[in-house]
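The complex is shown incomplete by one protein chain, all other protein chains being positioned as in the whole.
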Amino acid sequence: MQRAIQRVGVVGASGYSGAELLRLLAAHPEMEVAAATSREFAGRRIADVYPNLAVYGDMVYSELEGTGLGDLDVAFLALPHGESMALGARMAEGGARVVDFSADFRLRDPDAYPEWFGAPHAAPEWLGKWVYGLPEIHRDEIRGAALVANPGCYPTAALLALAPLVAGRLIDPATIVISAASGVSGAGRSPGAALHFAHVEGNLRAYGVPTHKHTPEIEQELSRLAAGAAAPEGAGAGAQGVTVTFVPHLVPMARGLLATCIADLSGGAPADLAALARAFWDGEPFVRVVDGLPETKYATASNLCLLGYAVDRRARRAIAVAAIDNLGKGAAGQALQNANLMLGLPETTGLGGAGVYP
Amino acid sequence: MQRAIQRVGVVGASGYSGAELLRLLAAHPEMEVAAATSREFAGRRIADVYPNLAVYGDMVYSELEGTGLGDLDVAFLALPHGESMALGARMAEGGARVVDFSADFRLRDPDAYPEWFGAPHAAPEWLGKWVYGLPEIHRDEIRGAALVANPGCYPTAALLALAPLVAGRLIDPATIVISAASGVSGAGRSPGAALHFAHVEGNLRAYGVPTHKHTPEIEQELSRLAAGAAAPEGAGAGAQGVTVTFVPHLVPMARGLLATCIADLSGGAPADLAALARAFWDGEPFVRVVDGLPETKYATASNLCLLGYAVDRRARRAIAVAAIDNLGKGAAGQALQNANLMLGLPETTGLGGAGVYP
Amino acid sequence: MQRAIQRVGVVGASGYSGAELLRLLAAHPEMEVAAATSREFAGRRIADVYPNLAVYGDMVYSELEGTGLGDLDVAFLALPHGESMALGARMAEGGARVVDFSADFRLRDPDAYPEWFGAPHAAPEWLGKWVYGLPEIHRDEIRGAALVANPGCYPTAALLALAPLVAGRLIDPATIVISAASGVSGAGRSPGAALHFAHVEGNLRAYGVPTHKHTPEIEQELSRLAAGAAAPEGAGAGAQGVTVTFVPHLVPMARGLLATCIADLSGGAPADLAALARAFWDGEPFVRVVDGLPETKYATASNLCLLGYAVDRRARRAIAVAAIDNLGKGAAGQALQNANLMLGLPETTGLGGAGVYP
Partner (left out) sequence: MQRAIQRVGVVGASGYSGAELLRLLAAHPEMEVAAATSREFAGRRIADVYPNLAVYGDMVYSELEGTGLGDLDVAFLALPHGESMALGARMAEGGARVVDFSADFRLRDPDAYPEWFGAPHAAPEWLGKWVYGLPEIHRDEIRGAALVANPGCYPTAALLALAPLVAGRLIDPATIVISAASGVSGAGRSPGAALHFAHVEGNLRAYGVPTHKHTPEIEQELSRLAAGAAAPEGAGAGAQGVTVTFVPHLVPMARGLLATCIADLSGGAPADLAALARAFWDGEPFVRVVDGLPETKYATASNLCLLGYAVDRRARRAIAVAAIDNLGKGAAGQALQNANLMLGLPETTGLGGAGVYP
């Protein structure tokens, strides 16, 4: 019996992440795009707005209102932070299968949201009911889940780099410092003086220090990992939770994200962190521990996460570095990986594996 | 009856074009890579040299010598100009199916080769026996052909832009000027002072003026088009042939190629060159005439050629602009398109269609 | 007797050209900045808005209104096209010395303005009374002039490249095609989707074809040059005037402009266009004819114009290429060169000569 093609929709399909998802879906053999909404471009052909998406032929962007999201097998919400809350809750109530790109449903602790986002959550009763969609850590929960909160780009990289060290108790979680950097597409498609090419070229800067909104989800997941497998699933970052210093930077490149994580080694310095990480992530289709240190370019336009490790023996610190494409494993690729799991499809379907280089 | 998977090989698979072809082949459902040679990296795992090609797992680069090219369904030669001549001729004699990336077999006029390349051809008897692999113009010859000379990146763009105008006698071929520009990957992977990032960033320059080696193939094909369908196949750019001025530039970007072609309008200025070109290329899966003018970025990592047209009524000139990815439609993508045709596969197999943006 | 320091003002000093002029003025030994206006940043310290201009200490941007422009030795108007018209005319009536960066007073033909700019000129009586400020061509008029219209960036490059060929009757002016490209700062500081870093990186495109507003001033000056020294000063591009096809492009770099000019050779192909141009521009402090072809990067942050020439003997065409910094010789540097001439200072004062590389 042939499997039916899954009908999916992308809400916010003209932002960078949404358009990247359209690109991936065009090559997905088991999904078809039944709807793609865009406030800005509703009524215009996708292929005219994004000539790279010429394969969409005459299909047009639609308005969110009137688009039959309820009929979809999966809806992807690629909206800015804060805008998914109400829609996500409404769709959840309706029993829909949803992958949300925003930070709106990533935190489990209802108190954490207003603390970090400066406003109350519109549907706090739904916090804790969405699965945190990092398949390498929460695969079993994602399989068959209806509501998945797609992780942030920085957390994806940092967590995949740190998980082997924290779970293996190789570092002291209280000493974790994350210095990360992203390409400019991570800041979204809305123009602004700080994103003007002439300003960004040849420019490097830190930003959002020390209150970047990805911090609490990093801490939530590291706390879980630190607490070990025995910890109750619903526990947030409590008193014993991990607190990190997170310093993001903006780099003059369109795509790509590097997370450099540094922490004190606990106990004796291990011989080979890379080998340990390679064993920890053994079998993961999208995680690859390289020899030496990873470079973001090799992950471009892919769902790959490349990891590398070093030990500073003099200072007795571990250095863990992760490279991803912020729009790939950091957004649309991971969302598709989650959707594959939710629908019972092979996890790598439509995700190829090869990055674009050079 | 299920079709057998085609076994293909890539000679020179660690250069930019060869590695791009490996990337495309990894996603091709009807081909498998039986051999990938590299002088520099023989014996090393592809996935270690190019972590973006992690999907190649433990497959290693091989030496050309000893690699059984004769057993392949298709061999792709991604070697520098001049290095394909002997190997290509030897494989042709052996009856192999070959797509050659170099300029070695693109010219039909045996006299043109030494004039432009400054050295005699090693196998002049094979000139004229390879099909010029621009499917949009020579599709019927490519179908079933054994020997295909993959066009240069600049000629691909310029010819697709100009063909509708020359074939339609809308411009005076004697007045054609081509000002084109390529990303740096077009210069190949070998490092050099002129390709150092610090030199290229923020730098724009013309080069190779007025003797760039892509000029004769542009003239050969334009001459054919100008002479019309009745012209004998073997004719080169003779006395009546088209002579163009071609000025290539190097632009600070890794990929992408734009060809801006300018020529005097012949007779009355036509109302809408874009509409005429759209009709001319109707049905072509990889050619798209945009409204306005095309941008290279929308073709990145794809086999797309985006075209745009304008008329300078004051000066009575036509402006035709083509945007491609020099490694896609300008090299590896087009080679795969040719191989699909040679093997009787659907032409678009494994070529997706969506470009990577942003 | 010691010369008094010249008190100058910059109107629109927070745009890219205005801020570049502030940078140059900070090192000018004979000028001091008495006023710098900015609508957007009035009241804020220059050094806070532009930390690179830390040398301005506590000086703040002022509102145009209330700034005593009348007391200045020279006022520079670095306003967008259309916004200088009224102010420039008012200052001209008041007898001020003004260098205007906009296109508002560059054309001499009163009919040309509305044709190209789509709106009537606010002070057409002043057209023709401003000197076109290209010192290498109009030095004598600029010396002592009160009103100077600073040329556009593209015209500056194209005219310096073509002047030796047109004045020397080496090319047929009716066949001139200019394919030029600029860095993104040429589009101004206002953000927009088309200037977002993620859109511009790895992107090359033509724009403004075939009606770019720099076209008429190129034609005006080429017509004068073609008509020879005997032509009356006030004559615009009349029936015998030169008409060019001008195709500008946008390149992913912050600064830099390259103009590639192509035209049919008239009569016998000359032996060495570079040598002729070198003789033509002999003694010019900012024009340098290089061996081979120029690269924009070597002109960065300088007032240099680098020229290179080639002959396409097969097609019998000349290729003339100019490289400048669009904010240097293409805007602020040239404005300062003009002001030096207007004030009787040595022309190179404060203009150094060395570009920033790499």
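When the chains are written out, they are named A, B and C in that same order, and each has its own residue count from 1.
We take it that a contact is a pair of C-beta atoms (placed from the backbone, for glycine too) under 8 Å apart; a residue touches a chain by one contact, two chains touch by 3 or more.
Bear in mind the structure is a predicted one, so any value in this text is a computation, not a measurement.
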Touching residue (missing chain; options B:16, B:105, B:154 or B:357): B:16
Residue touching the undisplayed chain, where the options are C:108, C:255 or C:329: C:255
Contacting the left-out chain in the complete assembly, out of C:8, C:34, C:53 or C:242: C:53
Hidden-chain contact residue, picked from the options C:109, C:172 or C:201: C:201
Contacting the left-out chain in the complete assembly, out of A:244, A:305, A:327 or A:354: A:244
Where the unshown chain meets subunit A, residue by residue: 175, 177, 179, 181, 183, 196, 198-199, 201-207, 209-210, 243-245, 247, 249, 251-256, 258, 260, 262, 293-297, 300, 308, 310-315, 317, 319, 321, 323, 358
Footprint left on subunit B by the chain that the document does not show: 16, 183-185, 189, 191-193, 195-202, 252-255
Missing-partner contacts on subunit C, residue numbers: 16, 19, 22-23, 26-27, 47-48, 50-55, 185, 201-202, 254-255, 288, 290-291, 294-295, 297-302, 304, 306, 352-358
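One rule holds in what follows: only the chains that are shown with their structure count from here on.
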Interface numbering overlap (same over half, different under half) for subunit A and subunit C: same
Geometric centre distance via CA averages, subunit C-subunit B, whole Å: 39
Geometric centre distance via CA averages, subunit B-subunit A, whole Å: 37
Distance from subunit C to subunit A - Cα centre to Cα centre, in angstrom: 47
Where subunit A touches two or more other chains at once, by residue number: 16, 185, 201-202, 254-255
